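Some chains have been omitted; the remaining ones sit where they do in the full complex.
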Amino acid sequence: MSLLSFENPVFVAYALAAGVMVLKAVAMSWLTVVQMMRFKSGFRSPEDLKKTPLNPSPDPSQLLPDERVERVRRIQHNDLENLPFFFVAGGLYVLTSPPLLLAQWLFYGYAVSRLLHFAAYFTAQIHDVRATLWTVGSLIIVFMTIAVMVHGMGQL
Amino acid sequence: MSLLSFENPVFVAYALAAGVMVLKAVAMSWLTVVQMMRFKSGFRSPEDLKKTPLNPSPDPSQLLPDERVERVRRIQHNDLENLPFFFVAGGLYVLTSPPLLLAQWLFYGYAVSRLLHFAAYFTAQIHDVRATLWTVGSLIIVFMTIAVMVHGMGQL
């Protein structure tokens, strides 16, 4: 049996956690669109000031930063700084044949920490709350990566 | 036969689409460099104002945003918000053993939508064109991710 297969319960946990994170990240793009359409604001390209069905009453102020849009962009940027490294660290970690229960805690724990991070950031909780949730996810990535490297160095 | 192998035609389609997307993304970095060198503008670091073979006549205005460079940076940023999630969703989708024809449409369709998105953005087409092409790619990622999660939950 290949370890990267849906017959491997560790891989199933990884695939589900990664799937939730992909949908979460894509949702940030859609949320940016929702905020831009709702407030008709926070655009970035000069051509977005042309009159179109999506922007019937253009105004130069639409190109200024709008905090209601910028907040979602910051959340999304935080995803870009984190999720790709979870995908890689998690995928390699599956190949080290970790204990199922530990792997589930790490994969699902990461996903939960990122969903809570979104909730805290979107509702503008104080930095200390956001930072704590971010730290949980970051340490899970570091833990898995070190496990991968120890495993890999054992094969040299 | 492992599903993640060049003997699997679904994987071959994924590898080709992912390869084109990697080259596309790397090309954005090079295009940023081309624009910066061509217009000697749009630099970002204070040390870029030092006189060097690549910048023989430095000027403080070189650190100001230059729309001809910023446009490419926005296109590249849009790639960063999309491609990593295509790579993961597509790779996991290969492991669900999807029908070959459907997988080819999804993988190649995604690649085409992103190349057209570049063409529309670089030539400053109206937002509605850009948004439509972006939406195609985003929905392909969502479709594949949901297929992965349904498949994964069936194994629990």
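So that you can tell them apart, the chains are marked A and B in the order they are listed, and the count of residues begins at 1 in each.
Everything that follows uses one rule, which is that contacts are C-beta pairs under 8 Å (C-beta built on N, C-alpha and C of every residue); 3 or more make two chains touch, one makes a residue touch a chain.
Since the model is a prediction, treat every value here as computed from it, not as a measurement.
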item	value
Total copies in the full complex, given that 2 are placed here	3
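FYI, only the chains that are shown with their structure count from here on.
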item	value
Separation of chain A from chain B, taking each centre as the mean of its C-alpha atoms, in whole Å	17
Residue ranges of chain B in contact with chain A within the complex	2-4, 67, 71, 74, 80-82, 84-85, 87-89, 92, 95-96, 121, 124-128, 131, 138, 141-142, 145-146, 148-149, 151-153, 155-156
Complex contact set, residues of chain A against chain B	2, 4-7, 9, 12, 15-16, 18-20, 22-23, 25-26, 28-30, 33, 43-48, 50, 52-55, 76, 80, 83-84, 87
